[in-house]
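Of the protein chains in this complex, all but one are displayed in their positions.
Showing subunit A:
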Amino acid sequence: MYKQWSVDLNADAKLMWKQSESSLQPNGEKTSPISVILVSSGSRGNKLLFRYPFQRVSENTSSATSKQRSPYALNTSGDSIEDQDGDSREQTPLTDEQLVAGFSDIILATILATKSDMCGKKFELKIDNVRFVGHPTLLQPPHTIQANADASVINCMHNLSRRIAIALQHEERRCQYLTREAKLMLAVQDEVTTMTETDGTPQSPFRQILPKCKLARDLKEAYDSLCTTGVVRLHINNWLEVSFCLPHKIHRVGGKHIPPEALERSLKAIRPYHALLLLDNEKALLAQLPLDCSPALVRLIKTCSAVKNLQQLAQDADLALLQVFQIAAHLVYWGKAIIIYPLCENNVYMLSPHANICIYSPLAEQFGLQFPGHDLPSMLAKFSLPVSLSEFRNPLDAPVHEAQLIQMVVWMLQRRLLFQLHTYVCLLVPPVEEEPGLREEEPPLVTRVTGRSLSTPSALSFGSPTSSDDMTLTSPSMDNSSAELQTGGDSPLNKRMTETLLASLTEHERQAILRVPAAQNPEDLRLFARLLHYFRGHHHLEEIMYNENMRRSQLKTLFDKFRSVLVITNHEDPIISLFQSPPD
C-alpha cells in the first residue's frame, strides 16, 4: 500500500505516507511506502514542498499496461494482510510510476491540504488503487496530535509520522526549523521553475532540494529505510532522534507477517522461567545500539545466555525482574532476540514444520561455514523424532565436541529450525457407563520426555552450572509453599483442604479420582488435588515445576499413578511458538 505524507505549515502541518493498494513486488511490498510527500497549507494557499521518489518529468500516463494476473496465480508471499477496508485480494499490478505519475503536484497539494478542523485526527484518502494516510498536525497552538488507524501497518506508519511530527513541532518551537526548511524548499522550487521557463528543459525541483535541505534528506532516508529494513533512525535537525521499526518487515515468519497484536499478546505472556535468546552475537548487537542507550540494556545483553532464565538474568544483571521483562520485550519487538525455554538436558526438540531443509538453502551454506565438516540436513534429520538435549549429546564424546553440539542447537534455534516440545496434562475421567474395573489396564503413558529423573547440576558443559530443572524460586526444598499442608498424614485440616480442592469437580469426576488406587494414599491425593487446576491442558510440566517448586520426577510419578484419569500429550508451547518459526 502506498501512503503519502504531507506537512502543512502555518495553519496546519500534516504528515502523510502514500501507499498503493497493489503489491508489485513479491513478499512484503505491501508494507513499504511508495512515496513520501510534504505539503503545506496556509495563508498563501496549498503547496507541495517535497516528494520522494521524484516524479519522472516526462511521464507517460497513457494505457495503464497492467498485466492481468490469473486469479489462481501462485501467491508466493502468502501474505494475508487485509487492508482496512477488508480487501485482501491481490491487485493487478501497476508500476510505481504509473501510480505516482497519476497525481500531479498541484492535485496533491489540493487534496492533501486539510482544513484545520481535521487536524489532530486521523485522515485517510483512497483513490482507486492509491491510498494516502494523513496526520494533520497543528504547528501553532493548540497542539493536538492523535494517531489512530485501521490496519496495523497504517497504524505503524501513523506512529512514525506522529513521531516525526512531534520532533518537527519541537524544533519549530525552538528555532523555527520547519519554517526555514519549507522556505528553502519553496525557494528551490521557484528557482527550478524559472530555469525551466528560460531554457525549456524540464527538471524535477525535488532533486535539487535534496542536497540543500536536511529535512528532505531525512524524509528520503525514512522512506528508504522503511522500504528495505523496516528500521528507521533519524536525527531531525541533527538534534532530535526519531527511531522506529516496522514490525511487519522485521517479523516475517514463513512468508507471513506476525501482526503486532499477536506479538504483543505473546510478549505479555512471558514468564520468569523463560529465557532470552539473542539472534545476533553480543558484539554485533552492542555495536548497533545508540550511544545514549540505557546501561541496563547493555548489561542485560552482556549477561544474557541461552541457559539462563529471566529471573536469573535479573539477578545476574542486577536489574528488577520487571525491567528485564521490558527490555526483553523491546529486544524481541525489534527482532534482536526471541523467547525460548532455557536450554537444559531434559529439553526435547523437534524439527519445525516451517524449517527450510533444502540442501540449496542459504542456511545450509551458512551452517557449513560455521561448523566445518557438518552439514545441516544431516543434523536436522537427527531431530526428525523428538530428541532431548541429553540424548543428542554423547557423554562419551570429548567435551569440545559436546560444546559444539550445543552451539549447533543454539544456532538452529536462532534460525527457528527447531522448536521445543512440552508435556501437557489433562483431566479426563472415563465416562459414566464404564466401570473402570472391567476395562483392561490402561496402556502405559506415552510420554516422549526422557526417563531421566533428576538432572545433574552440571548438565551443560559450556553454560551455567545449573540446569533449569533445578531452577526454583526459593531453596529447592521439597516442602511446598502452602504452610497449612506441612503436617503430614491424614490430619483433618489436610483432609478438608483436599476436599475443598476437589469440590470444583463434578461428582462423577470426584468418584473416578477416588477410585484410583493411589488415591488411598493421602499424600498423593493431596498433591493431586493441589495441582488440579493445572490439568486443563494449558500448563506444561516445566511451568508446574516452577510454580509449585517441584522436581520433574515427582510430577511424572504422580501422573503415572493417576493415569487412568489423565491424558498426556506433547506439543510446542503456543505462547512462544510465535517466535519459533523462521524468518524469510
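FYI, a residue touches a chain if its C-beta (ideal position, glycine included) is under 8 Å from a C-beta of that chain, and two chains touch if they have at least 3 such contacts; residues count from 1.
Just so it is clear, contacts and distances are computed from a predicted model.
J.: The chain that is not shown, which UniProt protein name from "Translation initiation factor eIF2B subunit beta", "COMM domain-containing protein 3", "Actin-related protein 2/3 complex subunit" or "NPR2 like, GATOR1 complex subunit" does it carry?
T.: Answer from the record: the omitted chain is "NPR2 like, GATOR1 complex subunit".
J.: Please identify which residue in A:S352, A:Q420 or A:N494 touches the non-displayed chain.
T.: Looking across A:S352, A:Q420 or A:N494, the contact with the absent chain belongs to A:S352.
J.: Need a quick check: the contact residues on subunit A for the chain that isn't drawn.
T.: Its contact residues with the unshown chain are 71-72, 74-75, 80, 82-90, 102-104, 107, 110-111, 114-115, 117-118, 121-128, 134, 150, 350-353, 355-361, 375, 377-378, 380-381, 384-386, 424, 426, 428-431, 439-440, 443, 446, 448, 536-538, 567-574, 577.
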